[in-house]
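See below for the structure under consideration.
The excerpt is restricted to a subset of chains, each kept in its original location.
So that you can tell them apart, the chains are marked A and B in the order they are listed, and the count of residues begins at 1 in each.
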């Protein structure tokens, strides 16, 4: 039986509470929440948990095995560090931290303390992304050629972060999950409303050392809602449309075969086009967060590496940080090695 | 009655022949085509026209008022220049020329000779783009904020030009038609197949001096066919989906109003969201090329400026040329003034 303690009962915390309180092999022992009203609500819904404004209590209780952190990003570094130092395993809300240097420190600390540190990249646990990963791993698509995602809508303008920080973490976590190699460089371009400080419409372009390329389009100010990712491979290509009811993933047996390709001579290139069947494989419909919670418990029990561990979380932070620099410098190509 | 002479009976020439031979007030007097087989075909279909391999004959005939040029881009400069010098009006296939300096020379020459020089930007004469222009002109969208277009499919790999040169002229001509201000800078990123010389998947990003921004996605290697443009405005937003049967244009009464926007203070920003009706206005279904041909005849008769004149054609050439430089320099931001 693992005792877990939740910090933060705001927007996402209640979802963690609901899932972790109902999983077998796990007990929600504490909810730490400084805001009076939210704390009362937590107490009402989870009478079995101790509700407290004092984070130290959670850390001092030797019965608590893992801390779930669902607070604003700016507090992640401090809370996570203290939890690791207290010998707890941790599940942190995404993004892991706001700053690459802090992220590295946490990753090293978790290694040193031999603690499980997972980042809450919920999308990786959706049926759709699990199926994509499975197909990519099985080599169904051949070599990956590109990742192109669009996540746009008429959405809530955030006052303190731009649309890339708000929406792209989802897509970047999916991208790094499907194509783990780190990009070489990042370019970010965006538009701000004349009266607003943050870009509401933006593009993020990622260059890699090989032929692969990734591109993201994010917007809070679009007339239609689109959540679609194209994944091109040398053998097959895939479309992931998160708004589709039951056919979220479509695998197209389409592509080109280029033979006699000689880059010095145009005339010998022979391009053959293939168009075959399209398959929409069945997707599991279970709640992603529940699957993720089970996975976290399992990692804690077996002391095994979580799917989205600190290194994975750090990858996303690096790309975000490079995008911020590029945006400030008006689309300059920012090399990831600049961050080191 | 205007006598027109066509040069080039390859892919596009037959469409020009079909339209100009059937318009009232116009006679297709010549077809110039050096390739024997194509020339015979032209003669069979248009017995009323003189078919010749000799371009000079067209220029020397004082009865010929206008020349229609439907040959490869590399020949546009020479053929157009000679036609203008011979005192003919001209309709040139897009893009006008491959090189900015040549384009400027042609524009100046047409001015000097007081000749009509039109560029065949066919898309401007589709019912959909005419309706978009009408709505933008009427101020329906308010201030334009962005243009985002996607034109992807499993398409023919060209051996000698990349996917931007192949597909983007359509979108750039629509963009410059709807938003005539010249961009300040261009960035182009793309991926090549390891065995192919030309980028098959590319993005083109255009920065402007104000809040406006444009972005194009072009691909020959996509699993699905998409031809969709978003046009965001401060009042309304528009979607143009060229694959829709009858609802190609959708106007969304959606947007945000930002009040008390003070860039120095987050807290005073107030964002109000509007979601109203969506209107898909009726679109004319006549053939775009026929409408364009009628417009050209009308401009010739009245000596008036064509919708897509040489200056418009030059604008597109400038953006293409900047994109080529940026692509070669791996996404560097190329300022349009560098071309001057």
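Brief remarks follow.
By definition in this document, contacts are C-beta pairs under 8 Å (C-beta built on N, C-alpha and C of every residue); 3 or more make two chains touch, one makes a residue touch a chain.
These numbers were taken from a predicted model, which means no experiment stands behind them.
The complex is built from one repeated protein sequence; 2 chains are visible, and the structure file as a whole lists 4 copies.
Basically, only the chains that are shown with their structure count from here on.
The rotation relating chain A to chain B, fitted on Cα atoms, comes to 180°, given as a multiple of 5. By the touch criterion stated above, chain B contacts chain A in their complex at residues 145-146, 148, 152, 154, 157, 159-160, 187, 189-197, 201, 203, 205, 207, 211-213, 215, 217, 221-224, 230, 232, 237-239, 250, 252, 254-256, 258-259, 261, 263, 266-267, 269, 271, 273, 275, 330-333.
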